[in-house]
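Shown here: the complex without one of its protein chains, the others still in place.
Labels for the chains are A, B, C, D and E, by order of writing; each one numbers its residues from 1.
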Amino acid sequence: MSARVVCFGELLLRLGAPGQQLLLQTPALDVHVGGAEANVGVALSCLGHAVAMVSVVADNPLGAAASGELRRHGVDTRHVRRSAGRMGLYFMTAGAGLRSGEVVYDRAESAFATAQADHYDWPALLQGAQWLHLSGISPALGTQAAQATLAAARTACEQGIKVSFDGNFRPRLWERSGGDARAILRELFACAHIVFADHRDMAVVLGGEFAQADAQARVDAAAAAAFAAFPQLQYMACTQRAAHSASQHSLGAMLLGRDGTRAVAPTRELAGIVDRIGAGDAFAAGVLHGLMEGFDSNATIGFGLAAGCLKHAIPGDFSPVGVADVMAAMEAGAFDVRR
Amino acid sequence: MSARVVCFGELLLRLGAPGQQLLLQTPALDVHVGGAEANVGVALSCLGHAVAMVSVVADNPLGAAASGELRRHGVDTRHVRRSAGRMGLYFMTAGAGLRSGEVVYDRAESAFATAQADHYDWPALLQGAQWLHLSGISPALGTQAAQATLAAARTACEQGIKVSFDGNFRPRLWERSGGDARAILRELFACAHIVFADHRDMAVVLGGEFAQADAQARVDAAAAAAFAAFPQLQYMACTQRAAHSASQHSLGAMLLGRDGTRAVAPTRELAGIVDRIGAGDAFAAGVLHGLMEGFDSNATIGFGLAAGCLKHAIPGDFSPVGVADVMAAMEAGAFDVRR
Amino acid sequence: MSARVVCFGELLLRLGAPGQQLLLQTPALDVHVGGAEANVGVALSCLGHAVAMVSVVADNPLGAAASGELRRHGVDTRHVRRSAGRMGLYFMTAGAGLRSGEVVYDRAESAFATAQADHYDWPALLQGAQWLHLSGISPALGTQAAQATLAAARTACEQGIKVSFDGNFRPRLWERSGGDARAILRELFACAHIVFADHRDMAVVLGGEFAQADAQARVDAAAAAAFAAFPQLQYMACTQRAAHSASQHSLGAMLLGRDGTRAVAPTRELAGIVDRIGAGDAFAAGVLHGLMEGFDSNATIGFGLAAGCLKHAIPGDFSPVGVADVMAAMEAGAFDVRR
Amino acid sequence: MSARVVCFGELLLRLGAPGQQLLLQTPALDVHVGGAEANVGVALSCLGHAVAMVSVVADNPLGAAASGELRRHGVDTRHVRRSAGRMGLYFMTAGAGLRSGEVVYDRAESAFATAQADHYDWPALLQGAQWLHLSGISPALGTQAAQATLAAARTACEQGIKVSFDGNFRPRLWERSGGDARAILRELFACAHIVFADHRDMAVVLGGEFAQADAQARVDAAAAAAFAAFPQLQYMACTQRAAHSASQHSLGAMLLGRDGTRAVAPTRELAGIVDRIGAGDAFAAGVLHGLMEGFDSNATIGFGLAAGCLKHAIPGDFSPVGVADVMAAMEAGAFDVRR
Amino acid sequence: MSARVVCFGELLLRLGAPGQQLLLQTPALDVHVGGAEANVGVALSCLGHAVAMVSVVADNPLGAAASGELRRHGVDTRHVRRSAGRMGLYFMTAGAGLRSGEVVYDRAESAFATAQADHYDWPALLQGAQWLHLSGISPALGTQAAQATLAAARTACEQGIKVSFDGNFRPRLWERSGGDARAILRELFACAHIVFADHRDMAVVLGGEFAQADAQARVDAAAAAAFAAFPQLQYMACTQRAAHSASQHSLGAMLLGRDGTRAVAPTRELAGIVDRIGAGDAFAAGVLHGLMEGFDSNATIGFGLAAGCLKHAIPGDFSPVGVADVMAAMEAGAFDVRR
Partner (left out) sequence: MSARVVCFGELLLRLGAPGQQLLLQTPALDVHVGGAEANVGVALSCLGHAVAMVSVVADNPLGAAASGELRRHGVDTRHVRRSAGRMGLYFMTAGAGLRSGEVVYDRAESAFATAQADHYDWPALLQGAQWLHLSGISPALGTQAAQATLAAARTACEQGIKVSFDGNFRPRLWERSGGDARAILRELFACAHIVFADHRDMAVVLGGEFAQADAQARVDAAAAAAFAAFPQLQYMACTQRAAHSASQHSLGAMLLGRDGTRAVAPTRELAGIVDRIGAGDAFAAGVLHGLMEGFDSNATIGFGLAAGCLKHAIPGDFSPVGVADVMAAMEAGAFDVRR
């Protein structure tokens, strides 16, 4: 495979209530394809990078639709294997005003979660890649998925491929899988070149607590601890979100480097949110784009935050926008119709 | 009937333009079932109370759909009688920005409005109930409906069932029906344990005017006059609304007690309103829930206002939310997607 | 023809992504009929004026639909000729949040753009009219369209019919057509009773630049130059827009008279924008309504701005609202549902 | 008014379940404008005739939509008056297979039905017309509507305008209105140049029964009786329908002349019916087109039947097709896509 | 519980491609609630019987929607328990022409399938019932579901409640559950008053094969064997279907009695099939209706077949039709629109 970036993780189908309805208020569902790592893959593909997905989908029309949708966005799906089993699903009610959005997961026992770890030939799958993107969701889906994630990370380390790891800590998934979250995540963090994580993730991975009164101080302390614990780690990036109502959030972001640099992108107000799902993944893709393109830290975190903010205006899990679209979102006061 | 709460009133079908369109801008209509008293009934049912509806619907698929929709939300419809005649309808254009929403009523000569008052056997219909909810709309629909409403209220009084009465004064309906609004409403207020009404309703019922310069003073004066005039009345509740644009309102509420207490729920800003219809009914249901559950006055009006505010984020006339949903709407800054 | 107002220009079909989707994110398109001059015509018709459209559409179901839609709004289409060729189209993605709306034009070689100028018998077409409305788009579509626009304007001048001209300067169209924008526009401005234009349009027409630091000063200078250059010109009107995000703009307007008067309508905040297309045309129609009804300058520009603002709350290119609707949009704080 | 054909009757809104759903199976309704006489008017307009509608609609957005829809199809609506009151509605469930379609009328007390007969100035309304089209529905809607219909027919007779009358006998409407159906219909038949009616209508109008065993003989006898009773009557036309299932009918037609001619159009099989409503009106329009164009009897009834058959393939009440479309439907075996 | 009929089984959500699309050809799904036993329950409720459902649904909005939909159709859902777990789903592509419809099940590990058998208090659940309806699907879902089904059947037997059992043999489900299909089904057949089954089901239950060349002879032999093996069994009913294309089937039915009677309902042609799912359940409900109402065998099987045929014209899994609707479907040639 000649892709520059390889993403590994589960593809999910989102089944959502249309518009601002409650789930099944009317008997119709809109469908989107998602999955944390696939979202990053699609975003990077649309930003111009060669991306390949490694995954397993159900051997039925749902699985075919999921991989077809990746392909439509330019992602190489030759290594999205079709296998007996079910697709992971989630049901979504979008929020509005004082009513929060709500996700009902139905992803247990999926073809991906139950796929045998030794089916993945990582040296072959990663050949030629420069980046491997993983998240903390895959290892929380069960023993096999955890083993596969670890194997991917280890292979990447060995081959000098940079690992991007998004913490995405989900206590409920870990409870069900019964895996040792801390041990597994520690190893994954140890392989990473960049982690998308904040003080809460670090508290899980490193133990203890980052209880500083000041938000900035908490993140700084967590970053310091992370760089101390994981010698290979070069960057930690995170967003800071406040949800004033379901449709109005504010979002800031920062990127901390092993060299002590701290680039902060100023908080933006997001009113009239269309779809908040996948915003973290779009942010991660934006930051990765900056790193891959050699942006400096300020430009990198600025681009990442703009990509994440822009995603709130796009329906679905994916962020199918180009570099020019992200750049346009960074210009204040220039949001009239373009014609 | 073993329901704790009995609601009496007309079921309506709302035929509305989809999305933010003007009415019949495209040739399609979305349908919702509503009616002031039914809205209260559905909301109370979803808050966990046993509710029965007493009404009359058209003996055709429209009437069947209306009562089926109540049943779907857990309301007992055994006493929703089907009868020859038509369903009351209303056509709705949702507002947006500087364009106000607009309702076109088409409810004259409905099966409910023309049903004979003596068809209702109130002692049987109210047996076992603890609350009866009525509104000022039913008696404005015509002589028979007014007689039926009065008979319901009198029976409740005699049997020690608490009457909840929502003023809902509609001058146009009264003009058409030709009934003596003041006399009829006075008797209904006299039976009530709680009224949802403000100084304008009180001016109609008691005559005179509450012309204090200060909004709070007007409501206080109206409440004082109400408690003086109606010895059985224990509570008066009302909201205060300002509509900055069709999609941005602010809403506060207060609950005044015979004992002179005045609980005020602070005003909330509602941006991105989805559907404002039925918000007053959701508020009433929230207040009734507080009273039924023994909340103190502050908790009661707080819960009521949150229920009313939350309704603005829900399409349709009904407020199909649980206690936890209302509680969640009361927490500031916690409106990110729940997953 | 007995219409009071004659509009001349191209009818377009807008093919737009439903809701807040990206173009072709799902395989469906919503269709609206538009065109700058037709938008003005429909708005004036709905404000109560007798309006006739002069245009050419494709001799196929698309052309039939376009003229049918004008007729539906009361515009006389007897002089909308059907001819071989294609309809002008544009594809539209509505903006949201930090994502600007975007128009992709597909209007080249349309039946209108390629129609022979000498097919229009202007003395007959304008007989009985009091106003002729034109815009700067038609002459930019090609030689024949430019000749037709000039002929219309000249005939109107000769017959004492007031010409309303909306600058609508589009450099890309002029580049493609290769016409002499300045010369043609100069002649059209010279015929006009009122122009909808600001300092940028005037810089194009008159040459030079209006580079005053202050926005008001720039417009004043442009108006002064315009009245000096075009003795027949009585009014110049323009809006001032700021686009804070795709869904939140602010809009002000002013009307400047040859007599030196300057009526300014205060800026309004527009949140939750539904559809910004056609707002300038609705503004123009509102100003023309004021002039036709004999409003004073302040009332005229106030009505025009309200009409323009109200359009942002209406899907589609047209502004199908009545005088009462515009008046209602001018009242602050009265935007609750009307029932 | 310079229309060649004037139609008088009520405009209705059809509110129908989408696709093949049961009414309100999902909470959405598709809307069509109809009304027996308006259907004829629209069909004739699309066949190239100048048509004007005389009617009364509600003074609200529903009435505006109804008349706008006529205008869109080229019908002159200057004499569609807007008046206080409600629009006549009907709710529609399309049939399928062994489930018959079903109409629920909700048209009582409409603005049209309650309009005063003396508001119509028939000599002015009919000035310049060559044909007046009426049906048996209007006089069944109530005393005022019956008086208006009679006045229209009488005026037409006096002015030498040919009256086309579609029997459309609806016992239920007559029962409710309490009018003397036979007397009123007799007078209307007496004014008619052509009636669309069969032996059942004739039995109502003339009394007695046409009980011949043979279908053809029944129609012949009815025609003979009609021509004997009504000296002014020149033609009687009718269809013969068999409904094998809701989606498969067969339809034939015949035209009988005062001179004893009987033109029969052979029965056609209609499978996969899209919308059967308005087929009788499309047939009537087709026959009138033949008469107006001077077709012979065979060509007339052939064109009429083809128009009626073609309507079964078109959604909605209207038959918006041109002459070429009807001609195409007459060619056997040539139904592949045209491109 | 005072219901006459109790149904026990799983509620499913059908997620189907809209119209005639392939699954996920466009990203939308229509939702219907179904389940073999619930389908029978809804049909009987709509035919006028008091029906209660015993089931378990997921404790989330999907489960709430499923039970709400039953309630909407008048089924008592007090004993539809909400429990942790997932809803059973199935994905549906409707067939057309030479493309067969296709179901993809996703029902493993549902809240119903994993519910503990001893949670059902059958004596209480069946109190007052006259009929219990079960099917062969529930026992195939797993050990607990099989135990619950057997317990229900045994309790009914003991209490003299008639058991209706629909074979619905699904080899794939049995394979996965690993249960002893023959032993379990034998016991259920032994409890039954009526079974909906044909020679294939009987071959499974009794072993051996019914290999007569003649279709009728096979069914006769199977019935004879069934009555011999199961002394309590009074009736065996089955349909005979031929699928000429996905949209054109023919369907016949017969009812065989222990007394040797054999009532045969003649085969009907079904063209333009709307939705074939649930037709067997509608047939079973029709037959049960006949038995409950005391129809003779011919009337019973005729009503049953008509109900089954009619279902093909109704979208969704349910058959929400009344007695009059079924009767109407039995009249040949009377399928024009009713108005």
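The definition used in the following text is that a residue touches a chain if its C-beta (ideal position, glycine included) is under 8 Å from a C-beta of that chain, and two chains touch if they have at least 3 such contacts.
Keep in mind it's a predicted model, so treat the numbers as computed, not measured.
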Problem set entry | Contact set of the excluded chain (shown chains only) | A, B, C, D, E
Exercise. Looking at E:Ser100, E:Gln116 or E:Thr261, which makes contact with the chain not pictured?
Worked result: E:Ser100
For this session: Spell out the interface residues on subunit D facing the chain that's missing from view.
Result: 19, 268, 270-274, 306, 309-310, 312-316, 320-321, 325, 328-329, 333-339
Problem set entry | Residues of subunit C in contact with the chain not shown | 15, 22-24, 27-32, 60-62, 65, 86-87, 89, 91, 93, 104, 106, 108-109
Exercise. For subunit A, which residues lie in contact with the unshown chain of the complex?
Worked result: 68-69, 71-74
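Just so it is clear, only the chains that are shown with their structure count from here on.
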Seminar exercise, completed: When C-E and A-C are ranked by contacting C-beta pairs, first place goes to A-C
For this session: Indicate the whole-number Å distance between the mean C-alpha point of subunit B and the mean C-alpha point of subunit D.
Result: 45
Seminar exercise, completed: CA centroids of subunit A and subunit D: separation to the nearest Å works out as 63
Problem set entry | subunit B: positions in contact with at least two other chains | 19, 22, 271-272
Exercise. Which of line, ring, star, complete and other names the graph you get from chains that touch?
Worked result: complete
